[in-house]
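Structure in structure tokens, see below.
Missing here: one protein chain of the complex. Every other protein chain is in place.
Letters are used for the chains, namely A, B and C, taken in the order the chains are written, and counting of residues starts over at 1 for each.
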Amino acid sequence: MIVVMRPGVEDGLIERVIARLVSAGCDVHRSTGAERTLLGAIGVTAEMDLADFEVLPGVERVLRVSTPYKLVSRRFRPEGSRIELGRDVVIGGEEVVVMAGPGQVESEEQIHRTARDVARAGAKVLRASAFTPRSRPYAFPGLGEQGLQWLRAAAREYRLLVASEVMAPDHIDTVAGYADLLLVGGRHMQNHGLLREVGAAGKPVILKRNIGATIEDWLLAAEYVAVAGNDRIILCERGIRTFETATRYTMDLAAIAVVHERSHLPVIADPSYGTGLRDKIAPMARAAVAAGADGLLIEVHCDADEARSDAAQTLYPEEFQQLMDQLRIIVPALGRSL
Amino acid sequence: MIVVMRPGVEDGLIERVIARLVSAGCDVHRSTGAERTLLGAIGVTAEMDLADFEVLPGVERVLRVSTPYKLVSRRFRPEGSRIELGRDVVIGGEEVVVMAGPGQVESEEQIHRTARDVARAGAKVLRASAFTPRSRPYAFPGLGEQGLQWLRAAAREYRLLVASEVMAPDHIDTVAGYADLLLVGGRHMQNHGLLREVGAAGKPVILKRNIGATIEDWLLAAEYVAVAGNDRIILCERGIRTFETATRYTMDLAAIAVVHERSHLPVIADPSYGTGLRDKIAPMARAAVAAGADGLLIEVHCDADEARSDAAQTLYPEEFQQLMDQLRIIVPALGRSL
Amino acid sequence: MIVVMRPGVEDGLIERVIARLVSAGCDVHRSTGAERTLLGAIGVTAEMDLADFEVLPGVERVLRVSTPYKLVSRRFRPEGSRIELGRDVVIGGEEVVVMAGPGQVESEEQIHRTARDVARAGAKVLRASAFTPRSRPYAFPGLGEQGLQWLRAAAREYRLLVASEVMAPDHIDTVAGYADLLLVGGRHMQNHGLLREVGAAGKPVILKRNIGATIEDWLLAAEYVAVAGNDRIILCERGIRTFETATRYTMDLAAIAVVHERSHLPVIADPSYGTGLRDKIAPMARAAVAAGADGLLIEVHCDADEARSDAAQTLYPEEFQQLMDQLRIIVPALGRSL
Partner (left out) sequence: MIVVMRPGVEDGLIERVIARLVSAGCDVHRSTGAERTLLGAIGVTAEMDLADFEVLPGVERVLRVSTPYKLVSRRFRPEGSRIELGRDVVIGGEEVVVMAGPGQVESEEQIHRTARDVARAGAKVLRASAFTPRSRPYAFPGLGEQGLQWLRAAAREYRLLVASEVMAPDHIDTVAGYADLLLVGGRHMQNHGLLREVGAAGKPVILKRNIGATIEDWLLAAEYVAVAGNDRIILCERGIRTFETATRYTMDLAAIAVVHERSHLPVIADPSYGTGLRDKIAPMARAAVAAGADGLLIEVHCDADEARSDAAQTLYPEEFQQLMDQLRIIVPALGRSL
């Protein structure tokens, strides 16, 4: 941490800041320039709040040098995390892991037909929600545990893993009873009560980025899960909110490379949520993989136009098959397989 | 709802869209132009999802005419809502209601001294959290019920009402036992489980805007609370996330006028969270009131530099007193009192 | 400037960075911590590009301590700038200076009637463009010099100053022949050729913020004008582009306080452009003044619905009169007059 003092402050104020830093456990180096004094504090921990120093009299600004997270930082595990999901599927390694399925479980037949189609195309994980977050209070609420049972059965038949959404602490045990991966939606990225419970549930977690979150906010949310005891976290980029409205959100694909630099966690992308438009899903799926994503989360429905939620962001099985064929051409450019 | 067909589509596709609209309960008016056909659907309800029509073959775009919320819309109560908070304090009427206090209850002495100071300056509501949302996993977590007891006692002594934060469904009963207003932070604006419980708790609710939420998203979140049975909702503008980093967020003060146009709910502003900088609080508090805000939420601490959270966004009591004096000059310009 | 070295880099790389800093004229202080080394460089000038150091091997990040502008910085003139505009009107002092008029000069009668109306209400400057920037290639292009003659004549009759827009270097002499203030629109904020010419024209300049510009970008653009020899610059906040579309742009009123802290230049606000909506102009005009703006720029047209451009962001004279009455109540709260 660097404390930048205002130009021309009296020495007493500088001494007071130094004393505060030392009492917080830091070593302090003082650089006295012609115009202003800088204090370099060594030994800053993730527990310290920089704003506590920014408000001290005479201080102009405080610059952070270290990251505010540690368990999820790249430095904590320089070689990167390889997370075993089950059925010999590993994310964070050479393989690009594709997770696909409908937004919601709607019926036994729907989830079986979709599972068959995505498995045939090469997906390794079946994704579908049974408890559904909706931004409109009048929308279809989901089938609950019955939906999870159908989901699990369909996945078993086609040798797929299951990813399903958790929205509230009291759903976690139920969902974790059927799913191999717990999915935390972007809206709940800073629901710290939920993050702690998910962290304690003992299953790999997919943590989606909130549309208003910086990469640092997102890594801090992952740190919450890690502090609760679970470091099997998969980050998922699904777009941030910008002024551009031609697509629902703006996917920040450079974030994939930034996360790989700052953190050891795998990162995937969700072009269905990120674009909200069926014909933009394949281009952005290809782009995410080309940018280095460790996997994809894609909405596919056996009869996409009839989907009960978010039909517009859902691929038909044949479109998904075509996308997978394209991805198989692309992945060798990154030294990966699909 | 207007369905814009692609130029030159065959008639069969148009007929199919009309059939879908009629089966959804709409009357349809067809306008055939030289280039393209428009379908105007009358009778669209809040339950309908426009995207269901946008993905139909031949459709170029669907334009919404009506709002996706109804209970909170201005049309539902054209005269506006006046919400009685207790102790003869009414928000949404002539009076500008100022709510002030520390970010968190830290000690009995701290909350008593701060309550005394804000009451003396003219605040009507004492605000402080006992259960604390923090973006960093290593921060001070709050005092819990003990904090609420001290908060209530301090408010009683200085004849103030109490506003306090709820972050999880299982805190609501405890907080509602001590507080007159429940405060839902921006991070939980789309935590629908929490919104439903808060809607059922029978106390006025302050619903902060999420930093990534449009005004429409925010009104939809309020609709959730209203659907759950509680229409005593106070909206709170606290800044949106933009590319400008000189302040923590960018306060969208025009949103105050937009909300007053679209909704009957009162709207207040929180310049402490919105700016994150002590010396920007008073300018933005004055600006919010001048823009027409029905109240303010401001962080004040009897010893601001020592605040255990967010010290940088907290006023000293004397600064708060000075701000209140300025506001008393401004409010007659709007035909209001303080 | 602080150079943060990557953890564990070898000493040779650190020495190389130090050598580069010294050869660039800096004094360097080295802080060696357990994890990483920091280099504090004293003597950084505005001419230096930090990115030149950021790409050196072993460097993790470079943090700027000083500002990249100097002539417009508050430190350069701590007491602030008071700019005399003519007719005893001074901006940057106690008076809040209101500039009003139509988007464009459309006819002799239109500009005379509008001049009379805004003068009567208390405006000091008549604003109107004769050369018009339009985002649509098919729009009304402006009347050119004939428009400027009518504008000047109308201003003279009602004892107003004139502000008019410059869009291209070859218009500047013509506009400067009739106007007291040159207005540079947000679209041209980084048109450096234009900035240099405007800087050489010898008239006070209103420099609008670009919708994609940070406050720092905006001050750097002002620095361009100042470097060209003109420090009579008035900054104008007119909204930034955000995800909120209920208003055309999002006005960043906290920027007024930030500019006053960082720069000695006066700053005004343009709620007509900033909101794009007639009924949001007065609330945001009041808010800007309450936030500390040194003036306002407002579109007023004697027959607003018939305005040939941007009718939707233009006040009727009676609405403008009512706004001025409200502002007269507000300004004493800031120790100012109108």
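Just a few scattered comments:
We take it that a contact is a pair of C-beta atoms (placed from the backbone, for glycine too) under 8 Å apart; a residue touches a chain by one contact, two chains touch by 3 or more.
The shown structure was predicted, so the numbers you read here are calculated from the model rather than taken from an experiment.
Across B:His29, B:Arg87 or B:Arg156, the single residue that touches the chain missing here is B:His29.
Within the whole complex, the absent chain has one touching residue among A:Val22, A:Ala200 or A:Ala257, and that is A:Ala257.
Of the listed residues A:Thr32, A:Gln149, A:Thr174 or A:Thr247, the one in contact with the hidden chain in the full complex is A:Thr247.
One chain is missing from the display, and on chain A it is touched by residues 212, 214-216, 240, 242-247, 250-258, 261, 274-275, 279-280, 283-284, 286-292, 326-327, 329-330, 332-334. The chain not displayed touches chain B at residues 2, 4, 7, 27, 29, 31, 33-36, 38, 40, 42-43, 61, 63, 65-66, 75, 241-243, 245.
Counting over the whole complex, chain C has residues 45-47, 49, 51-52, 54-56, 68, 133-139, 167-169, 187-188, 190-193, 210-213, 217, 220, 223-224, 227, 240-241, 278, 304-305, 309-312 touching the chain that is not drawn.
Going forward, only the chains that are shown with their structure count from here on.
Centre-to-centre spacing of chain A and chain C amounts to 39 Å, using the average Cα coordinate of each chain.
Rounded to a whole number, the gap between the C-alpha centres of chain B and chain C is 31 angstrom.
Of all residues in chain B, those touching 2 or more other chains are 212, 240, listed in ascending order.
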